[in-house]
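Of the protein chains in this complex, one is absent; all others appear in place.
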């Protein structure tokens, strides 16, 4: 295919992860997580996030978000989230259908939710008419390629906890965020007060596999294993998800892959930021570059590379890099952009 | 681990399938099924089942059953199924929660549903009080290791269609059934009048991957792609599911794996059927042997091999074989059974 | 219309109840239950059932059953109920759709559930695959016109509680049952160990109005008021439901109306039981008579009176009486039956 700057889920499996799958293919193993690989993977998660962590694997990111929140919310409780959240825009209403809970989208300037954005949505008392706010869900990294700083996260967690709310992080790109912050996974999550994390593997080199990490397991009150099953996320041959996640969390692979993806985006940004006809529209902190350019130029570039127009109205494009993007890919892509701009000009 | 005669989902990935994963790991690919592997897999399904077939991949069997039926049933419509169906007993109520539809379990003597079993559940007219029967779901092979004969299937499909009902087959072990019947996949399904099939891959040598096959796509009226997504079953890196399924459906692998599994069950059956203290309780048509023996004997065997007690009350055990079960495994297992019986006696 | 022996919900409003509506029509009142009539109605329920009782009014019986059980069950938990239960056969799958919980119908000979019927549906442990039994729901009076004796109720409650299960009573006709048992409402419910009751008003002389009575309110853990609202059962002008229910529970109206209805059924039974061509098929304990007679006879009677054929296959009819059925109605009906039988014979 044309090379892709469309999404980190267009990437192949990282060789070390693929090797972990191959290595796991050794004889029989009990299904549904009662295997050694899963036990080791869970142990590895605990090493990273703290011994109190409870881990439930899921097939994909939508499954992780929906199963995490469904374990925590009653159907009359709501989750407050930026209007740009994957949960709101890209999961086809899976949470509403599966759990019945209302998702409350909040408009933000830059895709980052701050206490001041949330306050108007909190009602005092327990009037039964209004759906009850119960959780805040943010994406880290954000859907717009940015990150919450650690003190922003701490502030948001404190704000939530003071009001009896749960703080959920959609961490489809948590590794990219941690790398951008120069922090460990634990510093980026539990140490800030995050209650529950959808840990992303698929966008960071895995074939597939995500993990819900409950840092305060009592919050789900025993619901999580049933929700994992009932949400159709319980893998029978779970060892193959577990082996990948264990490998990712071993030998700093999670940060190496993410650091590379981030660096490639930075490189692309440096290459195109001064091009006449390109306007970079968002901070480049992780593995995405957002930019506006002419429709004609976009179409030319898309003949050679695959990527999405993020906002048709402007138009604004999103260019994403991943663990396997090479410097050569970036250079060729940048050259292609230059050519397209020159022709269009 | 102890070798497993517990379930065909305890098996590893068949080497040819694993190779297909490795081969698919070639550069970027568009996500969510817009890739070449998925196109080829779908083409392969059509070759087997007919050009009119529409295919939607899912992660697991519960996902396949729930997404298939949710694409076809309104929430006030019901699916009639044997009380022993996986849908009824092993999916944690996923269909009810996701689609709202009632599952109507029907008691059967042997796990096979026949027109006479169904008739009392069909009400004339369209009274709004009673949940409306809309589909019949059967497992082929059955949950008890048996198969519906082709004329039984034809009769059931005709019975359904005459009453405006849809015939769904949970084919987690459709390959084992087809092999047992000496029939092609198409003869076992579309040719009998089956409307929709949950085609099983995981239990027949895959790492993971199932496929919903609609043989009358107009029945879902455009719902299926949205249901696939909303039920959290749409894989982003779908090529890795597709590559496995394509490989399984190529070079008769599906039937070779299933034939081997069936043969190993037959071999086990031959080895233990005459042992004093063992009573074989069900026909051995596919890859399962059901038997009663003493609790003491069961416990002894379980020290060396992993398997489930299917019915604690009797107790009745289920011994399953799979693509990777060897003749030596069977022999050692049989010897172990013999020893356990001798000690217990 | 033709006079009805079809259902107690074909009856008009009892004059004393209608007067209570008229009396409640006095000026403004705060909505959603914050009014004096509702406060008094709740107090009256407590007088009958005990001070620990928590009461939530609903519009209809399906609403009461669904809101009661949805307050108590997680979506992966099931309710065990006779296959003949209103919940199973006449609520169009409302519980499944609203709460996601599976309803587990259990075949019974006579519509009464006994511990032995339930036992095979209880699984040890907390395996996530199998929907988890959490509640037992029975109808008192039963859907077949019979009643559970007090010791049967006590046994069933004890059986449930020993296994951590909740005992719910669909009491659409609880008054008829209490009268048949010669017991108070409290003796028929709380004193036997019932945990939650759908108290029926509509079938006992009201325009509309039912009440969920939680005798162990901690079981719903605060869910009930939200469920009442979210299930669309929270009346804005609630005083008019409350006034009716208060009136029903005052001056023994509940038992007078039910006793009259029961007596009329008994009278009808005595009149027709010896008629050649009529076979009474069920015990006549409350306000229903079940009988088989020829199709020709049924059609003749239906020209003059309205009633339902309960089981088309036999055919078996259900004749119901209510608070307003007169001795003359019964006599004319019985004469009509006689005539129909003579003509048919």
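Just so it is clear, A, B and C label the chains in written order, and each chain counts residues from 1 on its own.
Keep in mind that, in the parts below, a contact is a pair of C-beta atoms (placed from the backbone, for glycine too) under 8 Å apart; a residue touches a chain by one contact, two chains touch by 3 or more.
What you see is a predicted model; the values in this text were computed from it and never measured.
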Touch criterion as defined above, residue of A:27, A:93 or A:222 at the omitted chain: A:93
Residue among C:51, C:236 or C:274 touching the omitted chain: C:236
Touch criterion as defined above, residue of A:12, A:63 or A:131 at the omitted chain: A:131
Hidden partner chain, residues of chain C it touches: 1, 3-4, 6-7, 9-13, 18, 21-22, 25-31, 35-36, 58-63, 66, 91-94, 97-98, 202-203, 207-208, 226, 229-237, 240, 306, 324
Touch residues of chain B, complete complex, unshown partner: 32, 74-76, 100, 128-129, 132, 223, 225-230, 234
Footprint left on chain A by the chain that the document does not show: 75-76, 78, 89-93, 96-98, 100-105, 107, 120, 124, 128-131, 312-313
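The definition used in the following text is that only the chains that are shown with their structure count from here on.
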Interchain centroid distance [CA atoms averaged], chain B/chain C, Å: 41
Inter-chain centre distance, chain A versus chain B - centres from mean C-alpha coordinates, in Å: 33
Multi-chain contact residues (two or more partners), chain A: 226, 229-230, 234
